[in-house]
Structure formats: C-alpha cells, structure tokens
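As you look at this complex, bear in mind that one protein chain is not there, while each of the others sits in place.
Labels run A, B and C following the written order; every chain starts at residue 1.
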Amino acid sequence: MTIVMDAGTLNEFLGIEFPQVAGSYRVETTGPELLTARLIVAEEHLRPGGTVSGPSIFALADLAIYCVILSRIGPVALAVTTNASVDFMRKPAAGVDLLAQCRLLKLGRSLAVAEALIFSEGDEEPVARCSMTYSIPPKRPETGGL
Amino acid sequence: MTIVMDAGTLNEFLGIEFPQVAGSYRVETTGPELLTARLIVAEEHLRPGGTVSGPSIFALADLAIYCVILSRIGPVALAVTTNASVDFMRKPAAGVDLLAQCRLLKLGRSLAVAEALIFSEGDEEPVARCSMTYSIPPKRPETGGL
Amino acid sequence: MTIVMDAGTLNEFLGIEFPQVAGSYRVETTGPELLTARLIVAEEHLRPGGTVSGPSIFALADLAIYCVILSRIGPVALAVTTNASVDFMRKPAAGVDLLAQCRLLKLGRSLAVAEALIFSEGDEEPVARCSMTYSIPPKRPETGGL
Partner (left out) sequence: MTIVMDAGTLNEFLGIEFPQVAGSYRVETTGPELLTARLIVAEEHLRPGGTVSGPSIFALADLAIYCVILSRIGPVALAVTTNASVDFMRKPAAGVDLLAQCRLLKLGRSLAVAEALIFSEGDEEPVARCSMTYSIPPKRPETGGL
C-alpha cells in the first residue's frame, strides 16, 4: 500500500486537529510495514514511582494506530476507535520516552484493524501490546462547489 | 462480600496516592453490587467538537475498576492493570460528566476481573463498555519488627 | 426494542442454518433485557478432568450474542463476529450444562455490541465473561420480483 501521509505531514495534521495533545506525541517514521510514534514523557504522564500511567500508554497506542491508518487513507479526522484491547506486560522504565511500533493488519472500506507494541526507549522487551479497530466514515461525495 | 473501603475512604486514598488525577475523579457510591465513579469533565479531557477523548474514558474505567477492587481488599496501592478491553459504542454528550458503573466479577488471590459501563450523565445508553484484569500483589508476610 | 424472533423461532432458524451445531445449543429465553442460551455439554466439549473447553465456552458466547442480535433484527444469516474479548474466570463445574446470559449494548446500522456472562448451571459465580462486536450487512434493497 502507498503511504499518502508521511511523518512530517502527520505531525502537521496532529498539530492542527489535536492541539491539546500534539506537544506530547510525535510520529517518528512511516513505512510500508511499520509506523513508529513517540510519547515525550512528562510529569503529567507519570504515576507515583515515576512510571508512565496506563491511560498514557493507551493514548500513545491510540494515536499511533490512528496515524498508521491516516498514513494510508489521508486526513480523515472523523475516524473513531470502536474497540481496543491492551495487555500491560512490564513496568515502563522511569525517565525515558515510550515508543510505539504500529502495524496495519486490515484496511477495509468501513473498518481498519491495527496493532502496536509499546517499548520504553532503549529496551527490547515490550511494555504493552495493543490492538484496535477504527471505524472509517464513508467518503463524502465530491461536490462541485458548495 | 464486605465493603472494607467506602466512597469517602476511597476518595481520601486517591487524593493521597494519586494527587495528579484525584481532582478529576470521584467515587460516588460503593455497594455489594455496584461502584459508581465520576469523571468531572474539563477542557483537558475533550477532543475537537467537545466530546470526551477515548483515553479519558479509559482512565475513568481504570480508576473505577481499581476502586471496586480496593473496596473489597483495602488500600493496595500496587495492584496493576494487566489487561483491558474496551468497546467505544456512542459519542459522549458534550458538556456533561461521565459516570462509570462498575461490577466486580472475580476476586481471586492474584487476579481480579471487573467490568464497567460508562454513561454520559443523564443518558440511558452506555457510551462505552470496559473489562479489565488486575494483578494483586501477594500479601507481604507480617514481620515482627523490620 | 421489540423482540422480532423469540426463543422458538431462533432455535428453528439455528436448526436450518447451522445444523452441525444446533444439537448442542438451545436458546432458552428471550426478553427486552436478557437472552439466555444453553450449551448441552457432551463428551466433545470436555477437556481432561471433565471441564468444558475454552473454545466451547467461546462458541456458546458467540451463539448467544448472535441470537440476541437476531432477536431484534430478524434472520440475518450473514452477520459476522468482528471482535471478541473473553475473560475465563473460573473452572466450569464437571457434568453440568453451561448457560449464557446475554445483553445487547448497542445495535447500530452496521455494528452491534453485546456481552455475555457464562455460568455452570446452578452456580452463581460466572465461569467467563465475553463481549463481542458483530458486523451487520446492509439490508438488501427490496426488489419487485426477482
């Protein structure tokens, strides 16, 4: 499948559409197989003990999976998550960013399925595994002017 | 099963252990069947269009399920989510809080399973459904002095 | 929501459309809140030790959820499971049937979400919890003759 939005274009899109979160996340690379995204870990993502919170891990997976879909279909702001399954497997390392490696498994007309492995930067063992289904709205008919 | 932490005690515990999030969440009621918890929706939980974000819904379910477990076993700060499954079913209403109705399904020695339905306050149709497994650390042996 | 297929009609439908499995499963009751279905446990559903196998529990949940959807929309043989999440919580009792209590959470135009609790007959604690999403094919246009 062709990549229609690369990392730079995706980051620009996130900055415009999701200004509240765009400062914390960055798409690093896109490719035919994998998209990688980063959570720039800050105070707000931490739990006592310095570990990244579950909801922050979920948010990173959600963003990476959203972006891997957009990288193939273009800027569809209205795609929404319908299902998510997460396994939290190891405690994230304190003081380092999280990276998501995300793979698109199915891109149908109305549903897309992708999975992500989440790593503490520099570690080889995944912190979490996530799979999600997105519902993609039907394409609006091209209109001649209005 | 006996309730060993009620809503007031749980909210106090959250305020001490999780000061970063305690302002946004509140346990409303505990009981033999259901625990209810509230997300006090603020700007930070919203997506464009005024709808509550997926990660905020996840965070509410996670907190409610954590609290329903603590309500039976007491203040075990180290219980951790190992698995979560979420179905996002409807768009949350804009400008109202979210409520989680949470039920404990299993409380084993090392694993607990619970589920939560999430509602926009005032609506009868659930916004989301979530089930989670928590790993409960083994009780530390009582030591005589050290 | 109105029930358009009751237990008798659903069992008749299963016997015609799914003759390979219809002998093992039976819809017991339908209602505005709950559908209950039974797995008539036989040798083929057992694992060593006399306990019902995981795939048999999955199959019962899948059938009950399929039927709760049909009970509202009528005989749509082509509805298919797109996602399933199961928590296996207790060992089923040996030598007794399994019962599924199933609740429809969302019935959209193209996706339906339902959940089921599975019990060993006579036990109050659930053996398993399951939630599934079904994709419902668009209605075929009414044709005038062919």
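Keep in mind that, in the parts below, a contact is a pair of C-beta atoms (placed from the backbone, for glycine too) under 8 Å apart; a residue touches a chain by one contact, two chains touch by 3 or more.
Every value quoted in this text rests on a predicted model; they were computed, and no experiment measured them.
*Asks:* Among C:46, C:73 or C:136, which one touches the chain that has been omitted from the display?
*Replies:* C:46
*Asks:* Given the full complex, what residues of chain B touch the hidden partner chain?
*Replies:* Listed in rising order, the touching residues are 82-83, 85, 110-111, 133, 135.
*Asks:* Which parts of chain A are in contact with the chain that was left out?
*Replies:* Touch with the absent chain occurs at residues 85, 87, 89-90, 105-106, 113, 115, 117, 125-126, 129, 131, 133.
*Asks:* For review purposes, identify every residue of chain C that touches the missing chain, sorted by number.
*Replies:* Contact residues on chain C toward the absent chain are 17-18, 20, 43-44, 46-48, 53-56, 58-59, 62, 77, 80-89, 91.
One rule holds in what follows: only the chains that are shown with their structure count from here on.
*Asks:* In whole angstrom, what separates the CA-based centres of chain A and chain B?
*Replies:* Roughly 24 Å separates the two chain centres.
*Asks:* Would you mind pulling out the distance in Å between where the CA atoms of chain A average out and where those of chain C do?
*Replies:* Distance between chain centres, rounded to whole Å: 33 Å.
*Asks:* Considering chain A alone, which of its residues make contact with at least two other chains?
*Replies:* 82-83, 85
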